[in-house]
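Below, a portion of the complex is reproduced, with chain positions unchanged.
Every chain is named by a letter (A and B) in the order it is written, and numbering of its residues begins at 1.
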Amino acid sequence: MKRIDAIIRPSRLPFVREALEELGYGGMTVAEVKGHGKQRGITEQWRGREYKVEYLSKAWILVVVNDQDLQKVVNAIVENARTGEIGDGKIFVSDVLDVIRVRTNERGPAAV
Amino acid sequence: MKRIDAIIRPSRLPFVREALEELGYGGMTVAEVKGHGKQRGITEQWRGREYKVEYLSKAWILVVVNDQDLQKVVNAIVENARTGEIGDGKIFVSDVLDVIRVRTNERGPAAV
């Protein structure tokens, strides 16, 4: 089992969600976060002055998947989160040792 | 060391917290998130109409434990988060390479 932590533009969340749904995908968790990538501060103009925006609002998505579904879920997120502009986001993949469904106490791949 | 990421009903958080406290357990981190499990959208009735609720509010709990405490902490979360209805939540277990207590700079199991 693998965990996918994706930090994306909030405006792309509905498209990513729908793509995962079309893949028949199970569950997902979302939170509002803020962040910056390698450009760090972003300088914006407002009424003729420059302001440094230190963080941008992002959506954090956690999707835990079975190993055989990892690449198709990552690709669906990439394709649906992308606009082509800087700041499109980042995906982190890591290993999961166990998954437990609370209602049934099922464990392992069947609980994903 | 292991990390336990549990996504549970917010209403069960006080019970889970108390169970961990009774186990003598160290620390925990909590955030408000939203999500859906394998049922995806949930259809609710309101004033005779049907609405699809896309996400439900959930509590995300992070508890990092020493290896020998993993099963008892997972079981305490399962038992106290469960209502028996769909949507009771999910627990993800993964490996942690190092823990650092910021105040003392202690590292490893002693820092958990």
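In this text, a residue touches a chain if its C-beta (ideal position, glycine included) is under 8 Å from a C-beta of that chain, and two chains touch if they have at least 3 such contacts.
Owing to the predicted nature of the structure, the values given are computational and were not obtained by experimental measurement.
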Per this structure file, total copies of the shared sequence (2 shown): 3
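Here is the rule we use: only the chains that are shown with their structure count from here on.
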Magnitude of the superposing rotation for chain A and chain B (Cα, nearest 5°): 120
Chain centre separation (chain A, chain B; CA means) in Å: 19
Chain B contact footprint on chain A (complex, rising order): 1, 3, 17, 21, 26-31, 62, 64, 94-103, 105, 111
Contact footprint of chain A on chain B as seen in their complex: 2, 5-8, 31-38, 40, 54-55, 58, 60, 74, 77-78, 81-95
